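As you look at this complex, bear in mind that one protein chain is not there, while each of the others sits in place.
Right, subunit A next:
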């Protein structure tokens, strides 16, 4: 395959990654066994990628045989990777979906702190956007509908004494603050 015509396949995404502003991986997934198979290689690649992208906000870069589209916000960097022959606009649409979904989940507070606080939901969002390299869904609202299932009111019966006390203390605190 010389890459002049693209092989028709659904396996489009080679990887997705979120890093903080020190270049540490918060969450990363690689979907192609032939590309960056070990964690060591992945981290070297991420370090490299971060060095090349964190200062210039220019959306797209070619690195080590991958096309990477990216986006940053406050203290976070979002990356979506695909092959260098891939349609860049498809990759960009996935990046936008990833970012917008997370933004919806975190109610527009997209920063490291909130991401870490809601890590389980972010993990689920990753899982709903891309399944083993195939784009599962690219519509942020439908992704969020499927992952943001939190029910903030836990029935009192399932709470431990400590939790009840904690919430009582919380309420007291807020009533004092008002």
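We take it that a contact is a pair of C-beta atoms (placed from the backbone, for glycine too) under 8 Å apart; a residue touches a chain by one contact, two chains touch by 3 or more; residues count from 1.
We take it that contacts and distances are computed from a predicted model.
Visitor: Not counting the visible chains, the remaining one has a UniProt entry; which protein name from "LisH/CRA/RING-U-box domains-containing protein", "Serine palmitoyltransferase 1", "N-alpha-acetyltransferase 35, NatC auxiliary subunit" or "Coatomer subunit gamma" does it give?
Guide: Listed in its UniProt record, the absent chain's protein name reads "Coatomer subunit gamma".
Visitor: Need a quick check: the contact residues on subunit A for the chain that isn't drawn.
Guide: 4-10, 25, 27-29, 39-40, 42-43, 48, 56, 58-65, 69, 84, 87-93, 112-113, 116-117, 119-121, 123-124, 127, 131-132, 134-139, 146-147, 149-151, 154, 158, 160, 163, 173, 176-177
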